[in-house]
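Okay, here's the structure, questions in a sec.
Certain chains of the assembly are absent from this excerpt, and the rest are unmoved.
Letters A, B, C and D mark the chains as written, and numbering starts fresh at 1 in each.
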Amino acid sequence: MADVRLHDVKKQFGALSIIKGVDLEVRDGEFCVFVGPSGCGKSTLLRMIAGLEDITSGALSIGGRDMTTVGPSERGVAMVFQSYALYPHMTVAENIGFGLRMTGHSKQTIAERTAVAARMLQLEPMLQRKPGQLSGGQRQRVAIGRAIVRNPDVFLFDEPLSNLDAALRVQMRGELSKLHHDLKATMIYVMHDQVEAMTMADKIVVLSAGKIEQVGTPLELYHRPNNLFVAGFIGSPKMNFLKVTAAPADDGATNVTLPGGVSLTVAGGGAAGDMTLGLRPEHIDATGKGDVVIEGKVRLAEYLGSETLFFVTLADGSEVAAKADGLASAKPGDTLRLGINAKACHLFNKDGIAVINGDLSR
Amino acid sequence: MFPTPIEKSPRTIRIAYKIALPIALVLWLLPLIGVAITSVRPAGDLAAGNYFGIPSGFAGIENYTAVFRDSPIGLYILNSFKVTIPTVIGAVALSCLTGFALAVYKFKGNLILFFLFVAGNFIPFQILMVPVRDMTLRAGLYDTTLGLVLFHVAFQTGFCTLFMRNFIKGLPFALIESARVEGVSEWRIFRYVVLPLMRPAIAALSVLVFTFVWNDYFWATVLVQGQHAMPVTAGLYSLNGQWVAAWHLVSAGSIVAALPPVATFFLMQRHFIAGLTLGATKG
Amino acid sequence: MSNTVSPSSSFWKKNQQKLAPWLFLAPGILMFVIYVLVPIVQSIWISFHDWDGLGEKVWIGLGNYVELLDDDTFYVALKNNLIWLVLYLLSIPAGLAVALFLNQTVTGIRLYKSLFFFPFVISQVVVGLMFTWFYAPDFGLFSKLMEWVTGEQIAVLADERYVTYGIIVAGLWPQTAYCMILYLTGLNTINPEQVEAARMDGAKGFRLLWNIILPQLGPATFIAMVVTVIGSLRSFDLVSVMTAGGPYGSSQVLSYFMYEQALSEYGFRMGYGAAIAVVLFLIMMVFISLFIVRMLRQERSA
Amino acid sequence: GEITINSDHSDPVPKKAMEELIADFQKANPDVTVKWNNFDHEGYKSAIRNFLTADAPDVVAWYAGNRMAPFVKAGLFEDVTDVWTANGLDEQLKSSAPSMTIDGKKWGMPYTYYQWGIYYRKDIFAEQGITPPKTWAELLAASEKLKAAGVTPFTIGTKALWPTAGWFDYLDLRVNGYEFHMDLTAGKIPYTDPRVKTVFEKWGELVKADYFIANHAAIDWQDAVPQLVQGKAAMYLMGNFAVATFKDGGLKEEQIGFLQFPEITPGIPVAEEAPTDTFHIPSGAKNKEDAKKFLAYLASPAVQAKMNATLGQLPVNNTTQKPKDVFLDAGFTILSNAHGLAQFYDRDAQAEMAKAGMEGFQEFMVKPDNLDRILERLEKIRARVYK
């Protein structure tokens, strides 16, 4: 059992409060991703779990044991750093074996475990090379190898993919998923890019300004964001936000008046007055099919081959993005009829809290 | 010690460290502190054998005025400035040009020239002594501050070029290419694009050259003999001969001679260290 | 400079990029050639002559070198230079130790670092005088300390057994400060993640230093090595100020020996001095070449 | 016209003497203006080579004897025999004439010299019941007595090397005589000669008995003075200029005694050290006429009297009045009766030899057992220098 539990964990740097009370449980074997804007405290939180930063207050337990004040090398965690932090003067084999050597393992154990890790990561041909002679992807594998040999209960990753180019990232993403599958270890991963997070995580923790905004599976966050922050943060292109007014309707439903006066009925109640309507680009139909239709002028069309993005200016000047099929042929300047699916609408109140979460998958 | 940041160590170690720091500093600067104290000792202390006890009184003012009144150290210091400041200007100016040329242009012999400058910088200057002295004599510059300045400029240019070239190499080359595409002439690229960006390097280098040249002793003894052009390092040594057994005066003189570079160092600390590391570690 | 050339001249326009570097280089190269390159050649030339600086030079071929090989002082100087070279290198570990000691973030540490760096900024003449005072028999701080510890005085600068070491210690003082700064900046460039990774790997204290920190201070060590070696071979100021080569020539080093032969009151043997300088130059060239080779490698890989 | 004088009168007393001299000269010769460049004492020794060859002044200060030989041989000094003959100086400056003569011509104008001898603490001698020694044996006896009383017999500071030469010169003059000494310094006698060794044996009797203060190699001659002042040492072989320093250090005139260096080999004519300071006219001088006027003026008895009164040294001109100072008076007597005058080892011997020789003396004073090695080394250098 290597679950990680944080109980009201706080961190202060001097007078500055960076982590403002985090409660979290990462279950054994789970792949948990921290996302959030730059500076929100993801790395700090991870480093507190690793033991590289003291915990100002609160408690941390790993596998049921209290680890709040235990040293980093004794927590049974391994960390892969953003820069990989490979020792440039050691060969790959030495890099991988260094931790074992420092903790007094026999030469034979080191050699065996290094060999296993190298096989698993396909590093065998380059065991005698120095990190400087490796490509970015290979370096990352060495960094992971260094973590693996220590048989940790928990793996921590601090954005180790952000240095790689797009193609390599996709590849490494796959490898990491596979590794997680093979090792069945708990993994906590810090990420900048929410798209990547969606592809990999069992559980996503959205952080903002030192606080947890929402915890859930990728699709939960995508389809049922708790608030405007999460709704805007998850998904690309961003969710469209429209200023609307809402009024209760029959059957506990809500009537929503869109810019331009078109009105729409959304299932679910509790919304009234000035609200924000959230609608993902792929739920706006560029062929005009939908519960209601609004019109707008195409400002910009991006033909990506597999799909086309239309940025459409509505009558009141607000703009929405709509995702269409790669063969859609509208051009900038054309008038487009956009069909809106009422089931896909989210409504947020003035404080940004989701009142109604439309969800097609329900 | 290093690898563990002290903030993360136990309290006792933290306190011990804070106590150890000033003690280490005093031990480290012991000769300097000794000299500084001696420089304010009344002459009577020395005669009475009180060489390193508590001074019996404060005679700093007497000693330092004595140094300035009874010896030409004021003149020496003036000479040092006369040598140092033009050298700093000259060497920095020349090396801005050479550094720019070596950093920006690709031409045959670029690296060779560069290494020549670098090697020149590390040469034992003794090998230059006889011919340079001879040449300075023949040029009628012997015993003048100008003679010293010219030599220092030439010799420091080696080091400065190394420094400037590496600095300019570190500037984004696109700036220069961008200016070229805009039709700016090479001289103007230097003048209007690169030179303004070299300000930190110029500051760092100036401080560095200032201390190097101020502290030069060898060339001061080789190229200058008379009082009228003698810089303070060499002057101090000859005063040492005059002040035998007057250690309070020697000390005061030493402190006076050390003051300008120390002051420069303190004022321009950041540049100075940047200079040392850039000049050295990049090399 | 180039702005004196009319911008409309098309020759200039076409060849601007080819000519510009040479125009920029001209003043620097000129000075450098006049004051550095030519004198080196002249020195070598003079070393084949007997010349007192007054009369005519007399060609004596390798005479000066032959004499040098038979000159006891030369061997003393050479031996001392070797001692300097070896002992001066101590400033590297010493500088590292001080740097590690000071590499912390407590309030006022910047001031401490600056104060520790002080000796390097002070002229070697002043350093020499300070240490002469420090060593002075009867009243010097060091003599007093020694007397207190051992009950006996040691006149460091008057004893052929200790004199060279005494001067070297004086030299180590500023040199250690220099190495310290180099290491401090070297330590700054170490990726903190690497140290953290090592800590997660369970490395602590000396093992962390030895396995992780030191190997990465390679560039700083190299530079420290270069400046120290060159500094030790140049060791002129301190010898001149503290002992003038004495007692009876036992603290002689090549650089001072050369000066004494060529320019001092008792010398004016320009040719002989030049020969000594050439020998010193050749020794130094070994180190300069090493330095350049390394730089070349860096340039190539850059 | 204008004349330029370069000299090394940088210490306060000589500087004052020079200032007076120049002022008086200009008063006496209103048509001549004097431009004086004063140099640092040590730096002057190499500076002179430069300005003589490059930009010669009209008058330069220098030293007599072998010291001026290189400049004379290089044709850098002007022959001033005419000044001597015109002013009858051959007679008046007789004692210094030999040291100013090369190839039968006079090359400069001496204006001051001073005696060397042993200065001692009268009060300590009296306390210990010692009478000033006249012979080597007496000197040894006195030393032994002092040593037993906890007083080091001799103080000395050899860091600057030359004080050692005073000892060597006197020992050699007393052991082997003036002619031998002059031949030795002129490079005519090998240092391995047994007679040279005898000199060191005598010296060794003092060194090995620890009759010199410890750590003398670390200090300058002035630093050795406090030992005498504080009564830790009783004697000091020095030039007369040291008296001022003794007095500065706090000794009263009646505490200081002066004695001639004792006899060693009986019957050898007594010669003395008397370093002579001189002025010369560079051959490149622009205004030789007025420069000669200056030299002639410098040679006159009244001028030498006044100048030496300031300097506290002895005038060379023998028609000058006797000085009133007790020590100078004693010196005057000794030098007047001397069989010969030596200029000092570093002026009589060639520069390179002098340097090596004095280093050897210093080494001997620290490590007397190295004598044979030292002498061999000196001989090697002699063979090369005087080839």
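In this section, contacts are C-beta pairs under 8 Å (C-beta built on N, C-alpha and C of every residue); 3 or more make two chains touch, one makes a residue touch a chain.
Quantities reported herein were computed from a predicted structural model and do not represent experimental measurements.
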Whole-complex copy numbers (one chain of each kind is displayed here): A x2, B x1, C x1, D x1
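We adopt the following convention: only the chains that are shown with their structure count from here on.
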Both-way neighbours, i.e. chains that touch subunit C and touch subunit B: D
Approximate Å spacing (C-alpha centroids) for the pair subunit B, subunit D: 41
For subunit A paired with subunit C, centre-to-centre distance based on mean C-alpha positions, whole Å: 56
CA centroid of subunit A to CA centroid of subunit D, Å: 94
Junction residues of subunit C - those touching two or more other chains: 53, 136, 198-199, 212, 263
Subunit B, residues touching no fewer than two other chains: 221
Chain contact graph, described as a line, ring, star, complete graph or other shape: other
All pairs of touching chains, each written as two labels joined by a dash: A-C, B-C, B-D, C-D
Sites on subunit C touched by subunit A in the complex: 191, 193-194, 196-203, 207, 211-212, 215-216, 218
Subunit D residues within the subunit C interface of the complex: 42, 45-46, 49, 52-53, 70-71, 74, 76, 158-159, 161, 214-219, 346, 351-352, 354-355, 359-360, 362-363, 366-367, 377, 380, 384
Residue ranges of subunit C touching subunit B (in the complex, touch as defined): 1-3, 7, 16-18, 20-22, 24-25, 27-29, 31-32, 34-40, 42-43, 46, 53, 98-101, 103-106, 109, 112, 114-119, 121-127, 129-131, 133-134, 136, 139-141, 144, 173, 178, 181-182, 185-187, 195, 198-199, 204-205, 208-209, 212-213, 219-220, 223, 226-227, 230, 233-234, 236-237, 240-241, 254-255, 258-259, 262-263, 270, 273-274, 276-278, 280-281, 284, 287-288, 291-292, 295-296, 299
